[in-house]
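Removed: one protein chain of the complex. Kept in place: all other protein chains.
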Amino acid sequence: MTTDDLLTVSQFSVSYDVNPPVEAVRDVSITVRRGEILGLAGESGCGKTTLAYGIQRLLKPPAVITSGSAVFHDESGEDIDINTMDDVQLRAFRWEKASMVFQGAMNALNPIITIGAQLQDVFSTHRPAMSRREHRLEAGRLLDIVGVGSGRLRSYPHELSGGMRQRVMIAMALALKPQLMIMDEPTTALDVLVQREILDQISDLRKEFGFSVIFITHDLPLLLEISDRIAVMREGRIVEIDTARNLYENPRHDYTRRLLASFPSLTGERGGFVRRPSESALDAESGVTVQ
Amino acid sequence: GCTSGNSSSTSESGAALTIAKPDGAIATESNNPWIGESSGMKLGYLNAILEPLGIVNLVSPSDEVRPWLASEITWTDDYRAVTLVARDGVTWNDGEDFTAEDIEFTFTMFTTKPELDTAALGITDVTRDGDSVTVTFAGSMFSKQDKVLHKQILPKHIWESVEDPATFANPNPVGTGPYVLSQFDTQSVELTARDDYWGGKLAVPTLYYVSYNDNTALTTALANGDADWAQAFIPNVKSAYLDKDPENNVYWAAAGLAIDTMFVNTQTKPFNDVAFRKAMNLVIDRTQYADIAREGSVPVVSSVTGLPTPVGDPFISAEYKGETYKVDADAAKSLLKDAGYTWAGKSLVDPSGAPVTFALSVPQGWNDYVTGISLIADAAKSLGVEATVDTPDSDTWWEAKGTGDFQAILHWTDTGATPYDLYSNMMDGRWLKPLGESADFNFGRFDSPKATAALNEYTNAADDATRGAALETVQKIFVDEVPAMPVGTRPFIGAFNTRSYVGWPGEDNPYAPADPTQPTAVLILTELEAAN
Amino acid sequence: MTHKRNAFGRLGQTFAMFRNGKSVAGLSILGAFCLVAIFGDWIAPYGPLDKDFTALRQAPSWVHWLGTTHMGEDVLSQIIYGTRGVLVVGFTAGVIATFIAVGIGVTAGYVTGWRSESLSALTNVFLVIPGLPLIIIIASQYENPSLLLISSVLAITGWAWGGRVLRAQTMSLRNRDFIQAARANGEPLYRIIAVEMLPNLTAIIASSFVGTVIAAVLGLTTLAFIGVIPITNLNWGTILFWAQQNGAFPDFWWWYVPAGLCIALLGMALSLINFGIDEYVNPRLRSAGERARAMRKKGFVLSDRVTAVRPRATDDDSTRQ
Amino acid sequence: MRFILRRTAFYAFTAWAAITINFFLPRMMKGDPVSAYLQKNQGRISPEAIDSLRTLFGLDSTKSLLEQYIDYWQLLLSGDLGRSFSKGLAPVTDVIASAIPWTIGLVGLATVLSFALGTAIGGLIGWRRGSRADAIVPVATFFSTVPYFWMGLIAIAVFSTTLGWFPASHAYDKGTQPGFSLEFAGQVIQHGFLPALTLVIGSLGGWILGMRNMMITVLDEDYVTVAQAKGLRPVRVLINYAARNASLPQLSSFAMSLGFIVGGTLVMELVFSYPGAGKLLLDATTAKDYPLMQGLFLVITLAVLVANIIADVAYAILDPRTRQMEA
Partner (left out) sequence: MTTLEFRDVTKKYRVRGSGELIALDKVNFTLTSGRTIALVGQSGSGKSTIAKILTQLERVSSGQVLLDGTPIPTWGRPLRRYRQTVRMVFQDPFASLNPYHTIRHHIERPLRLDRVVPADQVEEEVFRLLNRVRLSPEQTIDRRPHELSGGQRQRVAIARALASRPALLIADEPVSMLDVSIRLEVLNLLAELQREANLGVLYITHDLATARHFSDEIMVLHHGKVVEHGPSDDVILHPTHPYTLALRDASPDPEKHFAASTTIPGATT
């Protein structure tokens, strides 16, 4: 069950139709397998977010998908081509099949509505048959699952810490038990302890519910630890995709190698690595002339 | 089109009459006749409730005084006392009888509470003898007859128990007049006709008194028939009002004995020179003033005596009968040349060699006056005089006017049953104050003991011949020395329509000014008849 | 070379907020009015107060393009001459009000504690005081209030709003890192305010300036119309005042329509400039407005909540067509 | 608590300052009630009456300004605002009470309507940015830069004089007694329609623009995108996520504008002869009617202050973020 594909993205390109046009994602092809965590790494601005939004068709003008397709292989066996859906179909598809945890959860919650109401929104839209009480119960249960506690249903976002808010977002993403969850830098703004807790939680939840995750971050050490496979992105293209271990041990692309060389080891040997004269290689890339 | 719809909410006996004022919100009900700003006085509806003793026809002062609440009015020859006989059969609208005691009471109020004597009558004594009351004054009331007789008589039985007459709101106004207050409302005041009025049956069953926030709104209301009768200056009267219903709309500006005049500062240059005053007087175009500044809606002041015609005709001395103002720049220039003035290029230079300039000022916002001085400034150019036009705010202007801090202003004169006020205001030494101190009239500080004496004689004389002679002297001084320059008449204005009622005063029957806010309005109300 | 670029670049950035379609349109209209104000004497066919007693209240004709008043004055000439008063008062009031608003608002935003609170209370007092009587009162202290005085009065009653906005903005700026950094560098207070803060406030100052100019122009014309301001200061408001006093409404449309339209046009121009500034301050507004049309042309539906799919090939076809 | 105390002190100070200014301002004016009265009656009152009038108006006392100021506070605290010279010596409280309901009724209704309409339209324009509805913005702005009196006079000329659809003046027909009858209500609506319409049109632009701009800003917030990603119906996103947040700043300006209602709109009242506080204020000012001016100033000042407080409180209630900070 876990070996078959969940999402097939092929030759996917997105560009921002501004002057001059920005081709943010270029001919990207990846497959997400059922139940796996697919890491997506790459420097800032390389198009990670654009890709993630693009396959959900969440981008607003001037963004336009210029080529390719994203096909979702539903549990039921049906293949859904996301690019051909209209408004209404997409609304039904979103969250039900694929949900999302957004970059910067701080802003992803409406500050003036209780988190309970924001959770229940999902149910009242997608599960209209359920009663309001059930909606509430369900929302409370979700908060319990992510460790925020159903007691906080009536809290406003600002009353929660950053970590809690992030978990509320995860709870929300879990609400309909989707088959795919896209997480765009879900832990970047948090400190390491909280980050760790959340990552552990995601792993646990995935075990329990069996969904696939696309995990986006620029923190490569983190990805190496939690992903099954990692795709490295650069200037809108996927330059390398492999299992985490393979990537760590035998990086094939130059850029991957450079990334791997850029973080010091926590517990390993100290010294040489840091003041290693690797600057020439680095500066050649940074776009600024070196003396 | 004319939409008379709203005003003719016909009851069985006739249409209502809507009387309007441009005075802004009415705010609170006060039927206090002592306070000019009380709702009753401001809108004027008290004039339909309270009645005067007699009616002096201010638009035709030579007419006999018409006795009203007093059935007989007898002045002493020197006009220092008047004997009034209370009319029989008059009842207050609360059923009480009207008696001489009420007259006595009303006049006694002025002596006990001098602050109520806003006409400065200076009553010294009030005595009653049965039906007749004799009021004695400190001075001659010859030129103030109207002010005495137009005092409205109040019911003693109501007012004797009022502690402070100035603040008494008088919620149920009791009067002898033809109408009673039936409903007060801040939007409109409704009055209904009495059926027991001593003067007989009334044609108009209901009166509404309404206030508009400004002249424009009032004009609109008169034009579209929302209002029937108003005392309001209507600019551009023909197209804005008369043409809306040429059959019925009437605008009657009846000259009274008051004028608009240009006061000039006779103490300072350039108007301290009588020659220059005369010359200026010769170039002011009175017709233009009437046509343009007052939009052709008032009569022209034509007699060189400054008296409006026809109302002033009986007072014009033989010498000046038929002599009218004419614009004559050449005559003016030769006058100036004779007096030693020269011209440098186009501009006039006075004998001392200084160029002649002066400033004309009237308050901003006093639109007809502002137009007026603009016209005069233009006229001054024909003499080579640079006249500037100032429009300070009214308070500044008012203060400067009083202290004589001006060169030329436009101002009005008071009105009365005789030309006394008109001339006194312009040239009487009794107003004279040094420059810098506030004067109430004679702002130009025209200082002529001869004129002062003649005016005194005119008002205090005990016989008509002396009066006539005194007035002649006054007029001669006025014409020769030009203490001020009349520019226009200051008529009693009335706008009304004949759609529902006729019997209005008018050119052919000027029995009273068509002004609903005067005590004489009661006369008009009793004269009106249904139109068909 | 670099210096030149620097100078121009700085100037360019200072006025960058005026570099969009709306601002340019607004500035053009405003410029036209300015030209009229400056060259009024040459443009106007007659003197504003020249009276032609043979042509009273005439409808527009070839002789008098916009007709005449009750005194036979040429309405067009009055409007042309009146422009100067309106612009002078509007801009002077705007400048004065902006100075006060910047002085008090920025200071109130930068200092803290009771000093800030009391300056803010002062601002509120000025918001609370009814403007009209204040104007009448101050104007009445002077014989013949000059344009400058009128502008000052309009400014005094009009600065408070801008002051409030600036205070709020300054308060958010003062805790920004770059201001803290300037403090840590040991920059003196006046320099922090003048050099580090003000440039970042320019857009808001400009927009509050434009706002006060609009308010002053409307205030001036309204006051002139009510008859509170000496009508010797010829401006569009006085034209309307005369028109109304002389019963021009509604028959003599040529007397009151052009002046009213001029006021509206000037107001419109100023608000266009303000639109431009708003868009500059908030780039989102820009992309919403300016690009909207361009995008619609390209076939986007902006209210679409779904990303458009438009394969490149067909896109090329459609653009070629 | 500290915060509340501080706010209270702050408002008390503002109130004191404004009331004091209100006392001194009228007295700084040139002229006095008597000469103003004579001016108004141009020639109908003889200047010989000046002394009587002084006594009548109670201006004959020789108290120093400071004594008067103290008296003023004493009277104020006992709820007595004095008597109005220009309204027949009626108590100022009565005079104001007769005008305020109309002002609040009409101007208030117009403000509320204009706010509601403007916010709704602005919200929709912002939501459908780039659509043809954008054209409404410049049109609405145009109307808000047109001088109000001009628009009012033209409205009268067109709808009242020429078409005869609406009465041109007053709040209801003459001869009608205010009351809770259907007829009266009908009249009030008919009379109020034009003034209200012009007021609404004149102020709509600001609300539309403010809301549109806020809406556009809010629409780019992540939580709106999240709401869409959740598959919510557009209406729900619009109302619950976009408009709700975008209207917060609008609400605080709305509360502020409520404060200005009491002052009325002088020009509207002039043009439509509508009873109200604005015209009263102008009358009082030209008549140098100190007591009435002070009374009106007081009411206006308090209204603005109360509106300010309401704005503060409303914001605290509507925006939970501030609630926590200020609790």
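Chains here go by letter, A, B, C and D, matching the order in which they are written, and residues are numbered from 1 within each.
By definition in this document, contacts are C-beta pairs under 8 Å (C-beta built on N, C-alpha and C of every residue); 3 or more make two chains touch, one makes a residue touch a chain.
These numbers were taken from a predicted model, which means no experiment stands behind them.
Among C:F39, C:F53, C:W114 or C:F178, the one in contact with the hidden chain is C:F178.
When the omitted chain is restored, the residue from A:V22, A:L224 or A:V239 that touches it is A:L224. Listed here are the chain A residues that touch the chain not shown: 2-3, 35-37, 43-44, 162, 190-196, 203, 206-207, 218-222, 224-228, 243-245, 248-249, 258-259, 262-268, 270, 273-275, 279, 282-283, 285-291.
In the full complex, the hidden chain is touched by chain C at residues 2, 5-6, 9-10, 13, 176-178, 180-187, 196, 199-200.
By definition in this document, only the chains that are shown with their structure count from here on.
In this structure, the chain pairs B-D and A-C differ in their number of contacting C-beta pairs, and the larger number is found at B-D. Taking each chain's centre as the average of its CA atoms, chain B and chain D sit 39 Å apart.
With centres set at the average Cα position, the gap from chain B to chain C is 48 Å. Annotation for chain D: residues 29-31, 153, 156, 161, 228, 270, 282, 286 touch two or more other chains. In chain A, the positions touching at least two other chains are 58, 90. Put simply, chain D touches chain B in their complex at residues 29-31, 35-37, 39, 41-43, 45-56, 83-91, 94-95, 98-99, 153, 156, 160-161, 164, 167-178, 269-276, 279-280, 282-283, 286-288. If you check the complex, the residues on chain B that touch chain C are 215-216, 219, 234-237, 239-240, 288, 292, 295, 364-365, 367, 370-371, 374-375, 378, 389-393, 395-396, 400. Put simply, chain A touches chain C in their complex at residues 13-14, 17-18, 53-54, 57-67, 83-84, 86-87, 90.
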